[in-house]
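What you see is the complex with one protein chain gone and the rest in place.
This part shows subunit A:
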Amino acid sequence: MPMADLRRTTLYDLHLARGAKMVPFAGWEMPVQYPMGVLNEHLHTRAHAGLFDVSHMGQVILRGPAAAQALEALVPADILGLAQGRQRYGLFTNDRGGILDDLMIANKGDHLLLVVNAACAEQDIAHLRQLEAQGISVEPVTDRGLLALQGPQAQAVLERLVPGVAAMRFMDVAEFDWQGATLWLSRSGYSGEDGFEISVPGDRAVALAEALLAEPEVAPIGLGARDSLRLEAGLPLYGHDMDGSTPPGEVGLGWSIPKVRRAGGARAGGFPGADLILKGLAQGPARSRMGLRPEGRAPIREGVEIFDAAEGGAGLGKVCSGGFGPSVGGPIAMAILPAALRPGATVWAELRGRRVPVTIAPLPFHEPSYKR
């Protein structure tokens, strides 16, 4: 797509002013890194606080007396059981028993607020519109920016600007006033660090971002570090670690489908691909997503093939996410491989015509520090 056809977030000028390198991403022109560089942006987020522009992600409101029940027909999660002021992770599934997208669902009392991946937003909204026949209103939020403030100092920084946020716990959602603007906060993110996602009225997004960046602990962080942070945290990324053909159990997301939606549960099934998905979960997956630590320093990236022998042998699967883990201090990767492989086992990655030994590693590579 030519750069001219790409959408820009409300923070576009701020990114340029801070020296960001802009790249096309999911139809948007987004900062991949700032002059600090991916490595230091990653380490800064782990040590202090990083500010991410995630305004490209889709925010959608579902309104209607039975919205939670209706959404359970598309998402195999316990949404009826989601308390007001709480958020939960879930999946849109398809009839093939695969994953259409992953999303966050927040119960905000008189409505649900969903956050979906940028690349899938249009398709997700069209998918959600089938709930309109049941009297649910589907309202894409187009007049708000979305920021993520992540890192061990995120709470201290945000509390200074928005007193009261420190009381929130992991996966809480709440509304706060900031200088007359209503912020929709959630205590979550995708970096493996404590932090917040902040939905802010579009016309106040730059002012809020500048106010956060004026705090000494905060640096702007691009998509490059966002990817290495989530990879170290063992968090799967839609379009890489999962897609429309991936059973939830294989990518290690069976946990998002609770007992109440499984066979024998009070609200078992009733979502796209339920038969296939529930059968798969009951049997246990034949393949599962696992961590990989290559020997040496050479990263093994998405698409690299994994074998069961140093020469010849059988292909076991392909790397779905891989790169360099700055906090780990070496190359890390994830792949969906035969479930019988255990941490410590050796497999081989074919890299530039050579087989490199790779050790199966437990996920995550970097232990998250959420505030529970």
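Operating definition for what follows: a contact is a pair of C-beta atoms (placed from the backbone, for glycine too) under 8 Å apart; a residue touches a chain by one contact, two chains touch by 3 or more; residues count from 1.
Simple rule for what comes next: contacts and distances are computed from a predicted model.
Q: Of the candidate names "Glycine cleavage system H protein", "Protein ImuB", "Urea ABC transporter substrate-binding protein" or "RNA polymerase sigma-70 factor, ECF subfamily", which one corresponds to the UniProt protein name of the undepicted chain?
A: Options "Glycine cleavage system H protein", "Protein ImuB", "Urea ABC transporter substrate-binding protein" or "RNA polymerase sigma-70 factor, ECF subfamily" considered; the missing chain's recorded name is "Glycine cleavage system H protein".
Q: Which candidate, A:45, A:186, A:228 or A:321, sits in contact with the chain we can't see?
A: Answer from the full complex: A:228 touches the omitted chain.
Q: Check each of A:18, A:301 or A:371 against the chain that is not shown and name the one that touches it.
A: Among A:18, A:301 or A:371, only A:301 touches the chain that is not shown.
Q: Going by the contact rule already stated, which one of A:31, A:195, A:234 or A:323 would touch the omitted chain in the full complex?
A: Answer from the full complex: A:323 touches the omitted chain.
Q: Touching the hidden chain in the full complex, which residues of subunit A are there? Just list them.
A: Against the left-out chain, subunit A lists 32-33, 37-40, 224, 228, 296-299, 301, 323-324, 326, 331, 352.
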